[in-house]
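All protein chains but one are shown in place.
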Amino acid sequence: MIIVLRPLSTEEQIGHIVAHIENLGLKAHLSRGEHRTIIGVIGDEEVLRNAPLAAVPGVEQVLPILKPFKLASREFHPQDTVVKVGQVLIGGGSLGMIAGPCAIESYEVLDEIAKSVRAAGANILRGGAFKPRTSPYSFQGLGERGLQILREVGDKHGMPVVTEIMDPRQVDLVNRYADMVQIGARNMQNFDLLKEVGQIRKPVLLKRGMSATVKDLLMSAEYVLSGGNTQVVVCERGVRSFEDSTRNMLDMSAVPNVKGMSHLPIIVDPSHATGRPDLIPAMARASVAAGADGVHIEVHSCPEKALSDGAQALLPSQYMAVMADMRRLAEVVGKTIS
Amino acid sequence: MIIVLRPLSTEEQIGHIVAHIENLGLKAHLSRGEHRTIIGVIGDEEVLRNAPLAAVPGVEQVLPILKPFKLASREFHPQDTVVKVGQVLIGGGSLGMIAGPCAIESYEVLDEIAKSVRAAGANILRGGAFKPRTSPYSFQGLGERGLQILREVGDKHGMPVVTEIMDPRQVDLVNRYADMVQIGARNMQNFDLLKEVGQIRKPVLLKRGMSATVKDLLMSAEYVLSGGNTQVVVCERGVRSFEDSTRNMLDMSAVPNVKGMSHLPIIVDPSHATGRPDLIPAMARASVAAGADGVHIEVHSCPEKALSDGAQALLPSQYMAVMADMRRLAEVVGKTIS
Amino acid sequence: MIIVLRPLSTEEQIGHIVAHIENLGLKAHLSRGEHRTIIGVIGDEEVLRNAPLAAVPGVEQVLPILKPFKLASREFHPQDTVVKVGQVLIGGGSLGMIAGPCAIESYEVLDEIAKSVRAAGANILRGGAFKPRTSPYSFQGLGERGLQILREVGDKHGMPVVTEIMDPRQVDLVNRYADMVQIGARNMQNFDLLKEVGQIRKPVLLKRGMSATVKDLLMSAEYVLSGGNTQVVVCERGVRSFEDSTRNMLDMSAVPNVKGMSHLPIIVDPSHATGRPDLIPAMARASVAAGADGVHIEVHSCPEKALSDGAQALLPSQYMAVMADMRRLAEVVGKTIS
Partner (left out) sequence: MIIVLRPLSTEEQIGHIVAHIENLGLKAHLSRGEHRTIIGVIGDEEVLRNAPLAAVPGVEQVLPILKPFKLASREFHPQDTVVKVGQVLIGGGSLGMIAGPCAIESYEVLDEIAKSVRAAGANILRGGAFKPRTSPYSFQGLGERGLQILREVGDKHGMPVVTEIMDPRQVDLVNRYADMVQIGARNMQNFDLLKEVGQIRKPVLLKRGMSATVKDLLMSAEYVLSGGNTQVVVCERGVRSFEDSTRNMLDMSAVPNVKGMSHLPIIVDPSHATGRPDLIPAMARASVAAGADGVHIEVHSCPEKALSDGAQALLPSQYMAVMADMRRLAEVVGKTIS
């Protein structure tokens, strides 16, 4: 950590700051420049990070040097983590191809969709039983009945299943039915929920919040990892921006950016990122080319009758074409779809 | 709602869309322009909003006309809502001046701060017992012991108290101690939590999410209102932006913008919005001049020893100066601080 | 265009609006809904767009239906435009691979870089003679001497050359030396400059502004096209965002988004978009997979001695590896590098 002092700081102020640092059990290292004095602080980063040094008189800026996460960092764990969802691998050269409807509506509809995405080559089935809706008057999901349907349909088609959890009180329930638990973008910093899923031993799909930086995303992963659950896959799903022709802005550079900083697998969700079926195939291709460990796409057999987000779903025939592209690109980048 | 068709839509597509609309019990009204056909759809807005019309072939855009919230709208409730926190009024000409430390650290520290902000003219005491921290290794708050301290100190100084709630399982507990319950920015779209606080009968301070539009904020208020809790105060606390010299960007226009769309009181939190004590006094003045119903400021008697966000807290003496400004401005805009 | 009236608009207001529309030579089409009256306006879009209908009393919103650009739209010109830079094609299945240093520093340095990028497979040489620098104290480019060096080095290695123009007074000068003229991000809405390059008959590389939407970008292309210069290539180079670990945020979805709305070729510049050499190769791959018509990369033989933006340049050996990837991906997506 580096502390930059204001111009014309007095010797008394400098002495007070140095004493403050040393009281915390840290070492201070002064450099007196022409315009500014700077202090390098050496010692336990956790102590440092929580010390409110910026509030000390005479301090202009406090610049952290180390990344604020540890268990999620590649320095801590240099090899790629491979997450196993049922028998499907995500990471380390294996692509997780997650597909399914936004919300689970009925056994029949989910069964039809699952059959088609399985045939296309998807290896994990998704579907929402608890839905985060901006309006209290919108369809909120089938709840436990939805989880039962998801489990049955997943088993029938030999696909592990992933579903969103929104409330710490639902963890036991969802854990009974799902192979992978999703934390949605709106809950990426719901820290009590993160702590609860840190206690279970199922893989977690952690979506990036709409205004989260890549570091914020990895800090949220750190919450789960620090609870003892090492099976975390992060997901880029677009962030808020001024661009008004897409639902969000897909930050494709997050893929190599996360891979540089962390050992965790990262997948991309072009459905939520763009909100536009016409852009999804190109973004799915770009994701795999960029090095993503999987792609998450919403598919519905009848988007115009879907109870949630139908307008952004691909038709099964469109998904089939996307998966053909995925296989060709996987080969070029040296990866496989199990 | 208005549906814009793609150029060269066929009569068959138009017929299909019209049939789809009429099946939902709505009326379709066609206008054929030179380049585009548009369809005005008339009927129950809730049916409309949830119908995935954008997924119907031939549809280019779906443009909603009405605002997506109802109970929070000024059309539904033309007069200003006045929220009562203990004996303190917020809204309708009364300013809520909320002050206190970020986190509750001990009885002694909170007591010292409360005494000073009360003397300066604050009328509601704040303090966090459960803290949303981006790092799992940071101080997470004192929990129930913190709530007890807050209650005791508030009672001693004759101030109602507000504190943050992060988890639906904490609602009963916090409800026992607090006069007003805060939903933080990171939980603005934690819908299960919003539903729970919709069930209690304590005022709610709902902070704007870091990437929430003004409409998103009012939709989240709608969740609480639709549960039957009519005592909601919304709070502008800055949004994420590219500007890197302030912690967030304070969207001051949200004050008159919310007041135009909604009857709910709105206050401003310049502490979190700027993260810089040197900017807080000017932003507090601007808030009252813009028509805000109150100002929320973090105050700490020793920012350099604070366990959370000390660097953005004002000193008691600085807060005293801010409150002197607040009284002069309140007079100019015809408001009072109870 | 659709006009939404305020609730409780009077018949007199409605009559005034209709009269106003008809005075402009347009037709008004009323739909009276339960909550709102809406007016569809039919006629010449240009007249409409410039009529300040939102200022008429009783009007709540004015919703445009048609895109604001015409010559740049795919509806106007359904086939892909292919731009020819010297003998190199961009668009229609041909990839433009533009490479070179940020600034032209000397004949020797540019010659060395050109030789290496040519060997790697680049087909257009870039280099700045006039540099837009945020500080007036930074190196501002070699000016005409830089243009001469660029021309000589391009000719020596058989590569057409592209260079930035910043001032309408430089158009004749730059036109004498360059095969393609670049408008930088900061000048995307320098309309006098756009008008001037609309008058020449050299291809234009138009970079997206840092806060420009995709529609803004195409509107700026429209300025050039409406001057009679039909050879425009647009370039995604990242936009401003809150993410602080990359220089800008690369909006990869702009590639298929532009291709859907426009016939113009679009290339991607991952160097400026990310500012990080470690992310450039992955973003170059993703660009081609997403359907881009080319990639623009800064290369320098000695980044640590570069006079401008050295920190984001690739080394020649790194560029060689990128180009190997480009060739494999070009094959997968059915494109060629001439």
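Every chain is named by a letter (A, B and C) in the order it is written, and numbering of its residues begins at 1.
The criterion applied here is as follows: contacts are C-beta pairs under 8 Å (C-beta built on N, C-alpha and C of every residue); 3 or more make two chains touch, one makes a residue touch a chain.
Just so you know, these numbers come straight off a predicted model, no measurement behind them.
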Listed residues C:63, C:173 or C:210, member touching the removed chain: C:210
Footprint left on chain C by the chain that the document does not show: 20, 46, 49-50, 52-56, 62, 68-69, 132-139, 166-169, 186-187, 189-193, 195, 209-211, 216, 219-220, 222-223, 226, 239-240, 303-307, 309-311, 313
Residue numbers in chain A that touch the chain omitted from display: 2, 4, 7, 29, 31, 33-36, 38, 40, 42-43, 45, 61, 63, 65-66, 75, 240-242, 244
Residues of chain B in contact with the chain not shown: 211, 213-215, 239, 241-246, 249-253, 255-257, 260, 270, 273-274, 276, 278-279, 281-283, 285-291, 328-329, 332-333
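Definition applied: only the chains that are shown with their structure count from here on.
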Chain whose Cα centroid lies nearest the overall Cα centroid: A
Distance between the centres, which are taken as Cα means, of chain B and chain A, whole angstrom: 26
Averaged-CA centre spacing for the pair chain C and chain B, given as whole angstrom: 38
For chain A paired with chain C, centre-to-centre distance based on mean C-alpha positions, whole Å: 31
Multi-chain contact sites of chain C, meaning residues that touch two or more partners: 241-242, 244
